[in-house]
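Excluded from the complex is one protein chain; the other protein chains are retained at their positions.
This part shows subunit A:
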Amino acid sequence: MAHLPRRTHSILLILSFQICFSTIFAVFGSVFQEEFSEELLLKPLPDRKVLAHFHFETTAPPLSTSHGRHHHLFPKAIAQLVQKFHVKEMELSFTQGRWNYDRWGGFDPISSSNAKPPGVELWAVFDVPKDQVDASWKNLTHTLSGLFCASINFLESSTTYSAHEWGFHPSSGGLRYGTLPREAVCTENLTPWLKLLPCRDKAGLSALLDRPSIYRGFYHSQRLHLTSSEFHSSSVESGIVLEQALTVVLQPNSHKTSKTFSSETKLQPSWSLSSIFGRKVTGRCVLAKTSNVYLQLERGLVTELENLQKDNTITGPDHVGSGGLKDNPGFELSVRPDKMYKEVNSLHRKSSSVLYEYSIERYSVFEPFDLGLTWKFPVVWSCPRAPLHSSRFLMGSGNQRGTIAISFISTDLEEGFLSANIGEESCKLQADIFQVVPWYIKVYYHTLRVFVDGQPEAITNVVEKMHVSPSEDKVSPGVMELVLKFPCAVKSAALTLEFDKGFLHIDEYPPDANQGFDIPSAVIIFPNFQTSMHYLEDNSSNKSPMLSKFQEKSPVLSYTEVLLVPLTTPDFSMPYNVITITCTVFALYFGSLLNVLRRRVGEEERILKNSASKKAGRLPQLLSRLSAKLRGKEWEPPQSPSTSSSFISSKLLLKVLIVAGVAVFWQYYSE
């Protein structure tokens, strides 16, 4: 009888939650509805490429309020997975290519949540007792591996995943993190991912996903993020939220006509949906609640365009743009946007980014949606970058030892920006590092050295907090979590850690001589810097899930490069040599051992004494005869009659001669 009050309580809570955060639930009057929304964000990038970010979100109400285990839209596989393994939160990403933090941005929600390390990254928070977390993780990896046709099950072994305290994602113990940098990502991983969508790729925005064109891109990352509050520990029950995002960076086909290598800047390539994807949007997925396409213009671009507009107004006063950038001089849009949002500028920057919204509800097969962007003037802008550009590399050569170095170089951040965030005095720039190193790279954590602006610095001055769990051979990887505080005026900084390369057991090597072993990406987090883009909207009730996602405050996050460590590798292609050597050694050993064991010295000597007086061996006899002949003396046969033995030897000689003759004969006449 305690059910009813608890339910009402939870409903109340949800309602309050809704009011506070204006989340996605307030739609057709009913809270307990499964919902699906599809959105696409397009963004021109400074280096003549286009970013396309697909965002699909499916929500299921809590189990207690829905119709048992039956779902309308929500994928059953995911729901079962959540039920079975008590997953509180999970993120799985498949990535091909590297995100270019310098050119594609490192300070916006897209880059910090969608730029992922190459290969597979998986982390999950479980809502189970601590001793069952590992078992749940193992089961989860196997399930996901089956679901997504990938070898995620390799994350099962304890050498590949790690549990950490606070470095990467704030959680309370039940978190496991693992990456597979070597995993190749292809369409076989995309298809199951698309199967989770209610319309698959048959209708709606996902129909744009033409495999050849998206895999031809420069970056491809498909991500699946899952939050659930099914279980008793959380007070808010929002059900399961499944967020699927696909981020691709594509190069529009620029016609090679304008290839001039003069110093003047080139016109950005113009593009349209049909030119970059090879398809058009032929209507929305009818099951989707919202189905929108956005075009985002970055701050830098908007500033440049405004400058351009100002120049134009000076020269020609008839172009006074009243409606913002709607009829700007820089580019032209083929479809007129339905709405335009401006970013709410909290930090008093010069300008703010602009978002155009297209609702594709009114488009159909007969009137497909094909957004095109044509540049009219060459524009050069730069994207917002993370406060420090981080890169990681290996130092040293050879097969014995090396050094991992992480270097930070400050990017061009406006001065006021830094000081606006933190107080003027004792200004510190915080950077968190989370790094997992496989056990065969034996990192000596005591060799950690920090250099700031080219000067060695005491670790205690820079490192605020540190958590290290050293690796254990064949059991667990080494995990390092660091909180660094640099002075704000830092220009460059570097961290070095020395390591020894370990030896693998013979069955741990890949089957052939390999290129090396990977050290997964380190995660660099700047917790003082929050990425959030707040767009001013007219009616806050009908908020799109993607924009609310952008609005969430999350720290700036970047991944470093994957490193390749060549380890000493035995040459497995020649096991034959080993077999031969072993057999020879064995034969020699056993031969001599047997010889020693069965030898009876006294007996032998007696026999030898007897025989020495009688006769010499056959071969010495022959030899002595030969030498006697050479010396021209008469050969004197030994005293004892040895006719039988000489007879045998001549017979043998005859046999050998006959065989040799036959062989020579055969050799000549066989040809």
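Rule of thumb we're sticking to: a residue touches a chain if its C-beta (ideal position, glycine included) is under 8 Å from a C-beta of that chain, and two chains touch if they have at least 3 such contacts; residues count from 1.
As a working rule, contacts and distances are computed from a predicted model.
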Omitted chain (choose from "Glycosylphosphatidylinositol anchor attachment 1 protein", "Acyl-coenzyme A oxidase", "Sorting nexin-1" or "Leucine-rich receptor-like protein kinase family protein") - UniProt protein name: "Glycosylphosphatidylinositol anchor attachment 1 protein"
Identified contact with the non-displayed chain, of A:135, A:344 or A:409: A:409
Contact residue for the chain not shown (choose from A:47, A:134, A:306 or A:338): A:47
Per the touch definition above, residue among A:80, A:307, A:447 or A:514 touching the missing chain: A:514
Hidden partner chain, touching residue among A:33, A:139, A:496 or A:554: A:496
Residues in subunit A touching the chain absent from view: 47-48, 96-98, 100, 118-119, 181, 215-218, 220, 256, 259, 261, 263, 389, 391, 393-398, 405, 407, 409, 451, 454-456, 492, 494, 496, 512-516, 518, 561-564, 566, 569, 571, 573, 601, 605, 608-609, 612, 667, 671
